[in-house]
Every structure is written in C-alpha cells, then in structure tokens.
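Once you've had a glance at the structure underneath, I'll fire off some questions.
Every protein chain but one is kept in place in this view of the complex.
This part shows chain A:
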Amino acid sequence: MTEPIIETTGLTREFKVRDGLKRRTVLAVDDLTLRIEPGEAVGYIGANGAGKSTTIKMLTGILVPTQGSVTTCGLRPVQDRRRLARQVGVVFGQRSQLWWDLPVRESFRILAAIHDLSAAAEKERTDELVERLEMAEFLGTPVRQLSLGQRMRAEMAAALLHSPRLVILDEPTIGLDVLSKQRLREFLVAERRTHGTTLLLTTHDMGDVERLCDRILVIDRGRLAYDGDLPGLSRTVGAERVLVVDLAESIEDLTGIPGTRHLGSEGHGLRQRLAFDAEATTAARVLASVSERAEVLDLTVEEPDIEDVVRRIYAARR
C-alpha cells in the first residue's frame, strides 16, 4: 500500500473570537479525518466559512491544529514546514506570490533561486510552463500590468515551478472569463497526466469540479459532509438539471411531462423552465415531450450549481 499524500485524523481547529466583550470559541474545522492518495484530483467544496481555507492552512503548516494530527507528503507540516515547501505548490486565487513591479520572467528567476533549481532544471521547467500556459507574449511585462487571466496563469506557473508533488489550489478560477478558465483547466489536466501531480482544489465553480476532479469532499461547518465522486454527489442530493426552452407561441404551463417539474414561465409561456432528474429521464426525452406541445426555437440546459448542491447537502444534515 502506498503512503497517502495527505492524511488527517481528528483534525480540529478552534478560533477564539471576540464577540463584544465576551470571547467565544468557533470551531472552524471539526474532527476531520481524511486520506488522499498520490495522483488523486480532489475537489474540496463548501460554503464560505465552512473551513476550507483553515484546512489548507493546516495542511501547509501555516496554522497549528488545535487537536488531531495531519501529515502532508509524509511530513508534519508545522515542524517540517521548510522541507514540505519543496514538495507542495499552492495557488491562492486572492493573493499573489509574484513581485508586482517585476516582469514575469524575473519573478520566475527569483522563485527558481528560492527553490534552488539548477540552471538546467530552471530552464527546462520554465520553458515547459511558458509553452503550456501560453505565457510567451507577456513574459517581459511587469506583473502589475497583466490582465487577471494572464496573472492567474503566471501565478499557476509560479506555484508549480519547483514541480511539486502536491498542488493545492484555493479558488484558482475565481473571476476569470470562460476562456481563461478553460485554459487553466486544460493545463492542470495535462500537468497531472505528465507528472502524476496530486491536486486538491477549493472552488465555487462546478465546471472546475466536473472537468478536474475525480473525487469530491464537501465540508459543512468544519465537518466532512460528503466524500465520493460527482455522480454520487448528484444522486445523494438529487441535484436536478434545468431545461430552459424558448417556444414559438405562448402556451400554458408545461406540466405533467414525466420526470420533470415545472419551475416557471416568462412572457406568457414563451419561455419555460423545467427541472428534471438526470437519473429518471434525459434532456432529449424531455425535449421530445415539449416539442409535441409547441415548436421549440431555442434551448439551454443548466447544470446544478455548486452552491445548490452544497445547500442541499447542508439542508439534509440539519
């Protein structure tokens, strides 16, 4: 059996917060036990304040656990922080590890020195990242002049320059446009395929989870609420997809179609929304039923969003 890359047992973290004059204790992470194997790609999702960032900080040695134990890459994060830093790369969507007034190229050079890469390793890895993340056009541009999409690509490269075994991404695609998101995801998929990198990412974006992760952890008020794959998650919470149809004529509400639930109509029935359970029926079958009643001009299918899935899990637990 291989050694897990992340293992926590009863991991707990309390914060003391001042509430007016009183002090009270808040449990940010509560008795979290999990095990992640090398090579996995894990989505770590939950509402704001559910304990995601606190967990990441304990995994990387920034925060000391109140109770329980944590091992990352076989090391104790707080005591072995410096050795661990050589094996872990972290991308924070909200904070930068680049030097804002320096060209991107210069930041990479400094980071190579920080991780003590040899000249050959530095060149090889930088070239690889520049090509895969398509950064050649802005390598000489100071970081402060980059667009958000460019900056996130540079951040990603900065965190992965030392070829870490474990990459932790905290909201890596936040605020990015569809194309930039797509590019980052493709890069991560390729990185994982070529180097066997383990990914742990927190996100609010269902697209990230669908395209990158083969395992999902849902955390609720510091506790593990779900551990499994995405279809299983949808099954557990019965997350429905929504078919939105634009019709040629206004008709009455599309009720009574098997496996669907009518959510609402706009413009006197010209646009109607039907929720359907992917387990019970298919989008094509629903569309066929709708077409029997009226001509369909246009349609979109809305995927269950992560907030919705999380909300349903939370609701079921309360």
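Here, contacts are C-beta pairs under 8 Å (C-beta built on N, C-alpha and C of every residue); 3 or more make two chains touch, one makes a residue touch a chain; residues count from 1.
The definition used in the following text is that contacts and distances are computed from a predicted model.
Enquirer: Which choice in "Protein-export membrane protein SecF", "ABC transporter permease", "HypC/HybG/HupF family hydrogenase formation chaperone" or "NADH dehydrogenase" gives the name that UniProt lists for the one chain left out?
Expert: Record says "ABC transporter permease".
Enquirer: Which listed residue (A:Ile114, A:Ala248 or A:Leu297) would be found touching the missing chain in the intact complex?
Expert: Checking the options A:Ile114, A:Ala248 or A:Leu297, the one contacting the hidden chain is A:Ile114.
Enquirer: For the chain not shown, which residue from A:Val70, A:Ala85, A:Leu169 or A:Ala275 touches it across the whole complex?
Expert: For the chain that is not drawn, the touching residue is A:Ala85.
Enquirer: Among A:Ala50, A:Leu63 or A:Leu274, single out the residue that touches the unshown chain.
Expert: Counting the whole complex, the residue in contact with the absent chain is A:Leu63.
Enquirer: Going by the touch rule given at the top, which residues of chain A touch the chain that is not shown?
Expert: Chain A touches the missing chain through residues 13, 15, 57, 60-66, 78, 81-83, 85-86, 88-90, 92, 94-97, 99, 101-102, 106, 109-110, 113-116.
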